[in-house]
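Removed from the display is one protein chain of the complex; every other protein chain stays in position.
Here is chain A:
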């Protein structure tokens, strides 16, 4: 008998049910997987008593088949079954779970509901953004099969060193939805691809996408408070329906069921242009809300496993959104790990930012753990080993862990203290120069053992004011959200530069422009990983709204006319980014030591004031200046120019005496936010005259380069 005559025996049916040919399935992997001749369906539930597979022809209102899992197909708590000869291009699937309905002990089984597979790799049924669903549909979000046949053409995650990253936080829809974007399919993955040349010209090498896992934009939708034809929606998308599926409505081809391909094509093309892709992932809660919310998936499959429940069976709400995913339950932990591994391997994702990540360190009843197993698992996972892992190190339940997030030598954090201290410095607050010096160095006070790359530095992100609004509003203006301006934070540390909101006053507008440049200049010379919000480089305003989670309109959509209107700011940002890329001394992997350890005669970083070598650390100081020694770049392994940065946040001009350079070197002017031109092309900075002193205007930043 030749090898060709050998046939696998595990690909033949052993059972039948109403004409469907079946055999016991493989419990792993979970989800629906193509196998020879059929589809392997596998799902687990710790408390269900029976499970039924429900099959639909794509888009049909009623199922065409319901196949109960034979009891002998159940292994442990896993229901696994191969169904043969399915038209897998044309089906949608779900499950019915039978079990007790007993909320006080945590069970909410309801066999009348058809439930989405938590491991569904693609989800159909809501393929086009904003099209009102048929609320009578018995099954809204429908599991579909995917095919791992994408032609990656040799692509792999880029593995750019963390210290070299410049992160651009982007909302998929908001980036191109505005009519001014000029793209063919606004608001989609495909449209981002059309804008890659813009990102390249800007100079960022990493985009961080707000949630792209399937979510329901109609979740919590309600009328706009004063514009009758508008709806407030779940625009940001921080409530997941399915963790393994890209949002179909973010794909121009979603209506054709090709969202998986379209998103992979985006990742591949960003990579080809040297741009990494990070995903903002939301594992702290789901779209099912509290006990009043919809039953989509987890609640009906294994409520007690997936959610943190109070002793009487209600939902803990550490996320502020109704429920809390039970991330340190071992089963849920494995699901999170499976999910991230899947995105890293199947989609070539470069890293993840974890929304309200402090929740992931709570135990099943909500108590913060000293050694949270999920965070540890992620940190040591071999598949995620090269991925960025970035925590939003706080939650809505009051756990604030900036600087103390369990890191296992791997995790970075959104540095909320960088944001707050630097904003206060920018607006001229006193008494924080010491803190500012720490922030500029990558916050060694917070991350002494973790290095500067633990610190993702930012002035603004999607949550809060945009940069333009940070310098245009003292107070939030969230009336459009419909809560009487009670939602959103109240600690923005913003300053309107003399007038609240838009103004024709040229002095106010000039100051605002300068303040935006100051923020970018400081951000891009800080050690650590800089991040900024999409549109801040062109002065996008949300009209003072600091919580635009529900605004699917011009408040959030990037107006591409700003590219021309604020070309001055954009050019400045481009040059500051190019400057950072050009100078490794700004991108250290290890903390600066504040002394000379290479024998250059200069400390790696030295501090100055209006007098060289004499920093003003006093409580009334609004200035800070520092020099970076080029011989200490990358811990002394690389030689760079010397850099000098002086920030005068006092309202009047001040002369700054300059530290002397090694023999034969001279200071050259890269940037002066208080002058015209504001910045030069890196590499073509003119020599500064005189060499011993520079006059720095009020609320201005100067950056000098020292070389021969």
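Simple rule for what comes next: a contact is a pair of C-beta atoms (placed from the backbone, for glycine too) under 8 Å apart; a residue touches a chain by one contact, two chains touch by 3 or more; residues count from 1.
By definition in this document, contacts and distances are computed from a predicted model.
Engineer: Determine which name in "Anti-sigma factor antagonist", "Isoquinoline 1-oxidoreductase subunit", "Aspartyl/glutamyl-tRNA(Asn/Gln) amidotransferase subunit C" or "DNA-directed DNA polymerase" the UniProt entry assigns to the undisplayed chain of the complex.
Structural biologist: Per the UniProt record, that chain is "Anti-sigma factor antagonist".
Engineer: From the list A:28, A:128 or A:256, pick the residue that touches the absent chain.
Structural biologist: Touching the chain that is not displayed is residue A:256.
Engineer: Tell me which residue among A:18, A:136, A:153 or A:490 touches the hidden chain in the full complex.
Structural biologist: The single option touching the absent chain is A:153.
Engineer: List every residue of chain A that touches the chain not included in the displayed model.
Structural biologist: Interface residues of chain A facing the absent chain: 87, 89-90, 147, 149-151, 153, 184-185, 190, 251-253, 256-258, 261-262, 264-266, 268-269.
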